[in-house]
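First comes the structure, then the notes that go with it.
The complex appears here without one of its protein chains, the remainder shown in place.
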Amino acid sequence: MNFELSDEQRALQEAARGALSRHKTLEAARDALDGGERLDLWDMAREVGWPGLLVSEEHGGAGLGGLDAMLVLAECGRVLASVPLLGHVPATAVLDAAGSHAELLSALADGERRAAFAGAQPPGDLSQEWTADPRRGHARVPAPRAEVDGDAAVVTGEVAWVPDAPGADVLVVAVVDADGAARAVLVDAGAQGVTVEPVVRYDATRLLGHVRLDGARGEVLAAADTELAAAWYLGQGLLAAESLGAVERALEVSVEYAKERFTFGRAIGSYQAVKHALVEVLRRQENARSLMYYAGWARQDAPAEFPLAASAARVAAGRALDFAARELISVHGGIGATWEHDAPYYFRRAQLSRRLLGGMGSATDRVAGELLGQAAA
Amino acid sequence: MNFELSDEQRALQEAARGALSRHKTLEAARDALDGGERLDLWDMAREVGWPGLLVSEEHGGAGLGGLDAMLVLAECGRVLASVPLLGHVPATAVLDAAGSHAELLSALADGERRAAFAGAQPPGDLSQEWTADPRRGHARVPAPRAEVDGDAAVVTGEVAWVPDAPGADVLVVAVVDADGAARAVLVDAGAQGVTVEPVVRYDATRLLGHVRLDGARGEVLAAADTELAAAWYLGQGLLAAESLGAVERALEVSVEYAKERFTFGRAIGSYQAVKHALVEVLRRQENARSLMYYAGWARQDAPAEFPLAASAARVAAGRALDFAARELISVHGGIGATWEHDAPYYFRRAQLSRRLLGGMGSATDRVAGELLGQAAA
Amino acid sequence: MDLNDTPQQAEYRAKVRSWLEEHKHEAPVLQGEGAIEDEHEAVEAHRAWQRKLAEAGLTGVTWPTEYGGQGLGPLEQVIVNQEISRAGVPGILDAIGVGMLGPTIIAHGTEEQKQRYLAAMLHGDEVWCQLFSEPAAGSDLAGIQSRAKPQDDGSWVLNGQKVWTTNAQFASFGLLLARTDPDVPKHKGLTMFIVPMDAEGVTVRGLRQITGDAEFNEVFFDDVALDPDLVVGPVNGGWGTALTTLMFERLTIGGGGEGMGYRADRFARALASDPAAVRDPEVRKRFGELATDLLALRFTGYRILTALQRGQIPGPEAGMGKVTVVNAAVAAGDLIADVIGPDAFSLDDEWNYLISFLPGLKSAGGTEEILRNTVGERVLGLPPEPRLDKGIPFSELRDKEREAAGASA
Partner (left out) sequence: MDLNDTPQQAEYRAKVRSWLEEHKHEAPVLQGEGAIEDEHEAVEAHRAWQRKLAEAGLTGVTWPTEYGGQGLGPLEQVIVNQEISRAGVPGILDAIGVGMLGPTIIAHGTEEQKQRYLAAMLHGDEVWCQLFSEPAAGSDLAGIQSRAKPQDDGSWVLNGQKVWTTNAQFASFGLLLARTDPDVPKHKGLTMFIVPMDAEGVTVRGLRQITGDAEFNEVFFDDVALDPDLVVGPVNGGWGTALTTLMFERLTIGGGGEGMGYRADRFARALASDPAAVRDPEVRKRFGELATDLLALRFTGYRILTALQRGQIPGPEAGMGKVTVVNAAVAAGDLIADVIGPDAFSLDDEWNYLISFLPGLKSAGGTEEILRNTVGERVLGLPPEPRLDKGIPFSELRDKEREAAGASA
């Protein structure tokens, strides 16, 4: 029994925190909203080897596990750093599993080239469909369709709000073939029929794009549909980790202020209303952390539980961040709702993250579906 | 503009409180659970004229409005009194609207005979069906069917958990005829093919029965389907009122205790955790009261809004009672969860009420449906 | 129960409605399509509109006639508000001045002050702002640190900072609470002043909110000289004067309710346009619950109006309406953005604005925690928290706080 981080994992965490501390990420988050340039930390990520975190060592990667990637994302989330890993990492995981394209993989592991994952939500207990995020509205849309001929595929369809798609060199797309089977297709971002429309919403640290495929030609990867599903859930886990990191920092800042700020002759942190709310942030944070560990462990050691584990981690971390970001504003009183303060950027992060990659609603539904499906079996 | 109770209504309230104070209703609630006899206050109700509250004066009733009946139910709810009005009052409202059966109406108004309403939930924005509460489970069931021939009807079907059905002399049943139209049918409780199975669950002050109709013969009443719908919503409003009354008393008892009980040298009511929770009870209570007034006003002056108003009142009052009953237990510490204390009987009331007459879920859905339907129109 | 006007009220409403009908084409467009873009122009157009309303007797409805008001009751003010809203025209520019600060001057000012300031306020010629809150005195308003020192010639010199000041950027005057004696307990050494906003040493700085708009200002005072005749109410009796202002603030808020536009039908329209959302029981459940709260708010509003009509002043429990509306609106914003997805955060989307605006609104005008304390103590009669600052001179309080912060850090 050992359900804590290893020494190597702690070292990875510390190194990540150290590397990020040399960048003014929060100021960048504010400036970017005010029309400034997004602070792209890809070069820094390359220096510390993050692009190849999940790529096997034979292809020049670090050959680490899902939990290691989550730990890095948590550190990015703490300081709202804009590092396009949420799209890149799941894409490299699919490619690595496919076992082909060694040269491309090396370039991706090195960070010389960048990938994004235009994923689809796998079928659940109630539906056999692979669905993609729509541009707008409550109804999910079918994943792109592909005509497959041997290794070649012609893909048509759209995936909206793909993390890190703008500027990616290649896209790994989850498609459905004529037989209704899910396939992974590698598409060059510059290929004919591919358009990536960059979109910025609310949290300008977030690089998003609508990926539109109009008869775009790509290569079918030898990755099973379970790999596509795992990549979707890896995205959920990474988003969970990012959110958890943001919660940690939000709580630290809130606690610090609650000790220093006085009202009616007492530090506000001595009042139960404030104290109990901050303990609630802590409770949610630690629950989210336990589930992030679960997701990391399950991806490696219990793949059948990974959909449940990653979805649960996302739900717990997302709800924790929702609560923590509002509490961060609230504990600071009016000043927490001003442009100059850091709190609103954690709030923006929470608001947007909640609606990405299927949204919190789909993740919650998936937790239920996994357990109800098992119970019915 | 006058959105407060009239002097007559305050007098009605006070008289009700006075009449009920002469009975040990809370002890009766406990004893009944321990196998004792239910304390039936029908005779008291007759003395003060409650059976005829909504029956027009020409038929020997008081000819009062829905809000007046709600005020009486609120007083019963305060002290968890078992007075079978929740079933009787909507039944008399339908009969009175039908304008027939003058003799029966007089007997019902006097309380010499007792009625119950085996109602059905009217169609909403998404469904055209009239549905009844099932014995068990999440799926609602169709309202009983009837073959209608002139004034005569032959009814088949079941309505479960009908308030005050056991011991009722007549039943007003919401049925659907061969054309799919809703009709009100008067059935004698002793008629062939009618069985009323008494059921007690959790809150022994509550008189419930499964009403089963196997080709039972009854008389079709000249009441429009809007009257049947109004009777259903009247039931929602009465249940709301009952809950509101229980909240009022739960809050009083909680506040009293919070002033007297000391811990760590301070009255527990001085701690924010307790104080803020009790203020939350008050907030919910007053919201529920405003909506009960709305329901009372709408039934009289804006019938088109009555479904919305009564459903909203039920949601607000039901949620308030859920919260207040748990808080009543919680503020008392462990002692609040003991059989000897009064708190558990408020908790039982909350738990059971929440699942009656379509349940809180249907009422909440109906609030949404009414507003979404209007918005779409 | 009766939601209709009395005959007198109906007559008054008809009069107001007909005036608005006749003059609404003269009203400026300040929001939505065709709105005046330049802020200065918008303020001037709004000022001109306030003047017209004033001349028609539609501002200061409850002010005494001797100061240019109509001497009517709060219900008539509500009727005017309702009719203005119905006509789709803006209200007055200086709602804070006319609603709260003017009445404070009427209650506590000298006759000279009343003559000098009230008429110009009512007509919008001189807009006012409220200079109470400070960075370190929000919930605990009496903890104010802005300092006005008496001079030998009877004048005062003001130094300090205020925050959350609406309209400061174009106000002519501010009503300001300052500490004039730090050596007595904190409620006892405060004085209320009128501050000319164009005085030397006054600096106004916009304070941007999450929305990106500067909805409030910070105001800095650097050796601002104040004449003796600018004191309102007794010297060192400013706390009592401020309580009058706060009472009028509650009255203003209590009368409203859905005034902020957080109405169930507005949110219903947003959801009804998405068929998948309409069919989703989870969406319906969340909407049903928040809509119930918003409906409750409307009918609680009618109860408060009934009380006002009967001459009762709403108690602190009226403030709970803010808790209800803010939380219901937050739930609505959450739900609608869940339904729409990330696109709800498009820059020009109304939900983007709503979601961004609410966190600031939550603490504006007192936090939910303080309100719950007040209601718990004054309405439910629960015992107060132990107060560690009672009876201690203000000047010593800060030292104690620093000491305590050091000990716990």
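Lettered A, B and C in written order, each chain numbered from 1.
In this section, a residue touches a chain if its C-beta (ideal position, glycine included) is under 8 Å from a C-beta of that chain, and two chains touch if they have at least 3 such contacts.
Given the structure is predicted, the values throughout are model-derived calculations rather than measurements.
Colleague: Who does the absent chain touch among those shown?
Modeller: It touches the following shown chains in the full complex: A, B, C.
Colleague: What residue numbers in chain B mark contact with the hidden partner chain?
Modeller: Residues of chain B in touch with the missing chain: 33, 133-139, 160-161, 199, 201-202, 208, 259-260, 262-267, 269, 271, 273-274, 326, 329-330, 333-340, 344, 347-348, 351-352, 354-356, 359-361.
Colleague: Can you list where chain C touches the absent chain?
Modeller: Interface residues of chain C facing the absent chain: 280-282, 284-285, 381-383, 386, 388, 404, 408.
Colleague: Mind listing the chain A residues that contact the chain we can't see here?
Modeller: Listed in rising order, the touching residues are 1-4, 67, 125-126, 251, 255, 258-259, 266-267, 269-272, 274-276, 278-280, 282-283, 286-288, 290-291, 293-294, 296-297, 300-301, 308-309, 312, 315-316, 319, 361, 363-369, 371-372, 374-376.
Heads up, the rule we're going with is that only the chains that are shown with their structure count from here on.
Colleague: For this structure, I'd like the pair of chains sharing the most C-beta contacts.
Modeller: Top-ranked chain pair by contact count is B-C.
Colleague: Using Cα averages as centroids, what's the distance between chain B and chain C in whole Å?
Modeller: 41
Colleague: Averaging over Cα atoms per chain, report the distance between chain A and chain B in Å.
Modeller: About 49 Å, centre to centre.
Colleague: Which residues does chain C have that touch at least 2 chains other than itself?
Modeller: Expected reply: 283, 369, 372, 385.
Colleague: Note the residues in chain A that touch 2 or more other chains, in rising order.
Modeller: Each of 271, 273 in chain A touches at least two other chains.
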